[in-house]
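Right, one structure below, let's go through it.
A single protein chain has been omitted; all remaining protein chains appear in their positions.
Up next, subunit A:
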Amino acid sequence: MKGYRFVTGAVVGALTSATMMVAVQAAEYPTKAIELIVPYAAGGGTDLVARAYADAVNRHLPQSVGVVNKTGGGGAVGLSEIMAARPDGYRIGMGTVEITTLPNLGVARFTADDFTPIARLNAEPSAITVNAGAPWKTIEEFLAYAKENPGKVRIGNSGTGAIWHLAAEALATKSGLKFSHIPYDGANPAVTALLGNHIEAVSVSPAEVSSHVAAGTLRILAVMDDQRSKAFPDAPTLKEKGIDVTVATWRGIVVPKKTPANIVETLRTASKKAVEEQGFRDQLAKMNLSYAYLDGPEYKVAMEKDAEMFKVLMKQIGLSK
């Protein structure tokens, strides 16, 4: 009996202190280490951005931020975990463009509305890249060839339903063309196939082909962005060519929707200071990643715009469930 009473007492005590702790924590957040969940494997692009951010933001928060990789399901596992985290600001996450695409595939329990965006850190547009030995010197020639040979042009992407597949599909729908979409296990194998002339083009980001473009083995025909890429100013945007397609992958910090406003504020301010550090920008530049900071509210607008676009597109091409 004594033991039983002791257990009850302990439980009550623990519960009370836990409730009090939450109250205290909300007031003077953060009081303990923050976990930054990355839905992709260590060493990949998203992970590198997260680690660079964690490095920078640690100088602007009283507690440290540690990166935890939760991989699987093309990002669905990690993103679900961010969504389902207790909204106390101690588990924040790297939100990627998959927040807006996975819900349409019917493989995720979340939608874009389940997250409060804190800061966008990086964005990479899609680009149409061909082998340097290919006959097409401009995007017009390439598209004209695709028009004459419907279904013959094979575009490699990083997986069905993944962002670069959707980019190629968006181009196909907007310009009324028919491509053969070949999914690979990530962007790198697709680039390898292009180097070996096994496919005609890839729709991955300029960063993912930059070393080959520099070496003269691949050629970027166009980027799907609002402005030309700083690294490859010679490649035109599709917009310039009259095709209104902009598709980009992006990465940024998000928290669960119900996170209290003061915590969101703290994180936003710290993130803003972190991205202003030259060290952070240098780090991104070294990794061939573009700095594309947006503050919470603007990030939210961009996210909603993408959510809407992919909802329409994925229904159109029959990927939605």
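What we mean here is this: a residue touches a chain if its C-beta (ideal position, glycine included) is under 8 Å from a C-beta of that chain, and two chains touch if they have at least 3 such contacts; residues count from 1.
The definition used in the following text is that contacts and distances are computed from a predicted model.
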Not counting the visible chains, the remaining one has a UniProt entry; which protein name from "Thiamine pyrophosphate-dependent enzyme", "NADH-quinone oxidoreductase subunit H", "Thiolase family protein" or "Tripartite tricarboxylate transporter permease" does it give? "Tripartite tricarboxylate transporter permease"
Option from A:Tyr90, A:Phe142 or A:Tyr184 whose C-beta touches the chain left out: A:Tyr184
For the chain left out of this view, which of A:Thr160, A:Gln227, A:Asn262 or A:Gln316 touches it? A:Thr160
Per the touch rule stated above, subunit A touches the missing chain via residues 41-44, 47-48, 51, 55, 68-74, 76-77, 80, 105, 107-108, 151-152, 154, 159-161, 180, 182-185, 188-189, 191-193, 195-199, 210-212, 214-215, 217, 283, 286-288, 319
